[in-house]
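Removed: one protein chain of the complex. Kept in place: all other protein chains.
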Amino acid sequence: MNDTLEWTDNALLREVERRSGASVSACFQCHKCSSGCPIAPDMDLLSSQIMRLIHLGEKETVLESEAIWACASCEACTARCPMGIDIAAVMDTLRMMAVERKAALGDRRTSSFNKAFLSSVRWHGRVFELGMMTLYKLISRDLFSDVDKVPRMLAKHKLTFLPHFSRSTKEVRLVFNRAEEEEKKR
Amino acid sequence: MDNSPVILAFCCHYCAYAAADLAGTMRLQYPGSVRVLRLPCTGKIEVNYLLAAFERGVDGVIVAGCLEGGCHFQEGNLRARRRVERAKQLLKEIGIEPERLEMFNLSSAEGTRFAEIVSEMNQRIAALGPSPLRHSPEHVEHAIEELRENAEKAIAGEQK
Amino acid sequence: MKYAFFPGCSLESTAWDYDKSTRAVCKALGIEITDVPDWVCCGSSPAHASNASLSLALPALNLHKAQTAGYSEVLTACASCYARLRTANHAIRKDPTERERAQRIIEKPYAGAVNVRHILDILFNDYGVAEIEKRITTPLKGLRVASYYGCLLSRPKEVVAFDDAEHPVCMDKLVKVAGAEPVDWPFKTECCGASLSISKTSVVNRLGYKLLSMAHRAGVECIVVACSLCQLNLDFRQADAKKDQADIPEIPVVYITQLLGLALGIPPKDLGLDALMVSAASILDRRAATAGQAGRRA
Partner (left out) sequence: MQAMTSSNDVKAPSGAVLVCGAGVAGIQASLDLSAAGFHVYLVEDKPAVGGGMTRLDKTFPTGDCATCIISPKLVECMRDPNIEVLTLADVVKLEGEPGNFTATVHQRPRYVDISKCTACGDCSKVCPVKIKSEFDAQLGTRKAIDRVYAQAAPNAYVIMKGPGLCIECMRCVKACKAGAIDHDQVEKTLELHVGAVVLTPGFDAFDASQRGEFGFNHAKNVLTNVQFERMLSASGPTQGHILRPSDKKTPKRLAFIQCVGSRDTGCGNDYCSSVCCMAATKESILAKEHEPDLDITIFFLDLRAYGKDFERYYERAKNEKGVRYVRSFISRTYEMPDTKNVVLKYFGSDLKQVEEEFDMVVLSLGLEPSSALLNQAQCIGIDLNQWGFAKTEELKPLDTSRAGVFVGGVFQEPKDIPDTVMQASAAAARAMALLAPARGSQMTTKSYPPERDVTDEPPRIGVFVCHCGSNIASVVDVERVVEYAKHLPNVVYAEHTVYTCADDSQGRMKENIVEHRLNRVVVASCTPRSHEPIFRDTLRGAGLNPYLLEMANIREQCSWVHSGDAEKATQKACELVRMITGRIAESRPLKDETVPVNNAALIVGGGIAGMTAALALAEQGFPVHLVEKSGALGGTARRIYQTLDKADVQAFLKDTIARVDANPNISVYLNASVAEVEGHIGSFSSKITFNGTVRKVDHGVVVVATGATEHAPQSYGYGKNGKVLTQLELSERLGRNELSLPGKATVVMIQCVEQRNEERPYCSRVCCTTAVKNALQLRERYPNARIMVLYRDIRTYGFREAAYREAREKGVLFIRYEPEKAPELMQNGRLRVYEPALGKSLEVSPDMIVLAAPMIPRADRGELSDLLRVPLNADGFFLEAHVKLRPVDFASEGLFLCGTAHAPKSMGETISQANAVAGRAASILSRRAMPISGQVAWVDPDKCISCMTCVHVCPYHAPSIGRNNKAEIQAAVCMGCGSCTAECPAKAIELRHYLDNQILRALDHLLAGHSTEEIVEGDYLEQVGIAQQRFHKGLE
């Protein structure tokens, strides 16, 4: 973030509002969202600061932030915002905008996980945990976290070497394709 | 009548007297030594009244007015405080413990405080013992009897 | 009582014990559940976070399958599946554009007719504690239990909550019916980091530690959950969460169906208790202590 900010215009504000359906402009900086966020200690920007940066049109700062990836979508903020702003939805929107922008992400791990997860669903109809985890590690290059857990999970039958398949895999693939089409239309 | 202390309380109408009433409404219990005399405002207190009370033999005097800044007549209670200080000075000069006289401020919602004030003063006066100017109850009764006879004479005279 | 059951991916794998105990408890109580035929993944948070259309369509697809199979109520045990299915269903019911979008993607005329229900809701509101109480054989007397609801069952209130969103009580009531002692604690609906479980383990461990130490502060012997992600984060990651702070003992984290199952007299292995990382031995001991007495009464 630059040391001196410049208020450009309301373009970012209006885009985020349109895509998230949340009235970000109504935010009056009470910081209730930030004070209740369980992830706040792990965030580089708190949610109320993100609202403020959206007001100021600081697109890069927001989309580059780690915070949007740290958000656990717990909706504590949304549930309690006195202005009825769906902050979690704003976070979703920002994540999508960050991915679309195709520049480096503030934190690649969550988006990698999402990619891995969805590709597992796309091919099996359901999640194949072991395969998904392997894929995730390849994409995220987060190769070593949790590797110690795998044997234990296998022992407790929590992971299997064979994927589960739904019998609707073909249908699912079509759904994926059409959903992607729909997203482009937005 | 017995020899327990007699404490006179000058109370302003709006706050202290109302607080004394509230203590009753709340059924608080406090020593029976206190007698309340109502004034419109403690601003009406004269040094004279305070001395007259001691002269007649009361053991202690309470002056109770509204909270500072809360006087219904603007600043009567502040004036009263100054006079109470003056009277204390005079008491000291004539050899009566100035602690027998005290001014308090309380609001009309402070029934509890009123009861506390009475208890506090009662203890203080009890510790000091009776006023050097205190009379025996018999003396008081006798004086009253005299007054009554005088009055009867007056009425009789009028009827003649 | 008949419901279509949507187990979801985690109940097929990491949470197989939740699957097993849910089925066992339903059987013991006479709640009939049948799997949604050919169900597919609901998309979970990854779909929600990256493709809104997908997170609408996958649930719609499943709910339509249930509807076609003749069900009007779909039961889930996983809180995440519950939240996703319900959120999509809510959008489909309320918003015509969303409804049309969903129908375009799945190419089926699904319009939100099916009700999505969580197992807690069913046990508490449909079945009722009074009925459950009649079937308790081995009450877990004196066991101090913290109910942990997490965020997925509470928020957003308008969409998912079937209980007070900030101070839910239904699980506590079920704990009580199981003969145990529900303990009030302030983190009932705090987030455990759910969806960050794999991608941000440090965050999840921090939150796990907070939850566990608060539960310990409240003096509980066990935490009961109704969400496979919560269970994973608190049980599977418990050792990691406490790594640097050895001030709390091991606290077993069991599914409400496991706890209830025990009180209903279902054998531990039929409830998948062996899948727990933190052993539930202490709970079993407690049951053993009261079993004889309760058995006599029954």
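Going in written order, the chains are labelled A, B and C, and every chain counts its residues from 1.
Everything that follows uses one rule, which is that a contact is a pair of C-beta atoms (placed from the backbone, for glycine too) under 8 Å apart; a residue touches a chain by one contact, two chains touch by 3 or more.
All values reported here derive from a predicted model rather than from experimental measurement.
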Of the chains on display, those the missing one touches are A, B, C
Decide which residue listed in C:Val129, C:Ala218 or C:Ala239 touches the omitted chain of the complex.
C:Ala218
Sole contact to the chain not displayed, among A:Met83, A:Ile139 or A:Leu174:
A:Met83
Absent chain, residues of chain C that touch it
164-167, 183-187, 214, 217-219
Considering the entire assembly, which residues of chain B contact the chain that has been omitted?
1-6, 8, 13-15, 17-18, 20-33, 35-41, 43-46, 48-49, 52-53, 55-59, 66-67, 69-70, 72-76, 79-80, 83, 107-113, 115-116, 119-120, 122-123, 125-127, 129-130, 132-140, 142-144, 147-148, 150-152, 154-155, 158
Suppose we count only contacts with the excluded chain; which residues of chain A make the list?
1-7, 9-10, 13, 23, 25-37, 40-41, 46, 48-49, 52-53, 55-56, 76-77, 79-84
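Note that in this section only the chains that are shown with their structure count from here on.
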For chain A versus chain C, what separation do you get between their C-alpha means, in angstrom?
23
Whole-Å gap separating chain A and chain B, where each centre is the average of the chain's CA atoms
78
Per the C-alpha means, the centres of chain B and chain C lie apart by a whole-Å value of 74
Of all residues in chain B, which are in touch with two or more distinct other chains?
none
Residues touching two or more other chains, restricted to chain A: which are they?
none
Per the contact definition, I'd like the list of chain C residues that touch chain A in the complex.
9-10, 12-16, 38-41, 43-54, 56-58, 61, 101, 104-107, 151, 154-157, 165, 190-191, 193-196, 198-203, 206-207, 236, 274-275, 277
Please give the residue numbers of chain A that touch chain C in the complex, ascending.
38-39, 41-42, 70, 72-76, 78-79, 92, 95-96, 99, 109-115, 117-118, 121, 125-127, 129, 133, 136, 140, 142, 145-146, 149, 152-153, 156-160, 164, 166-169, 171-172, 175-176, 178-180, 182-183, 186
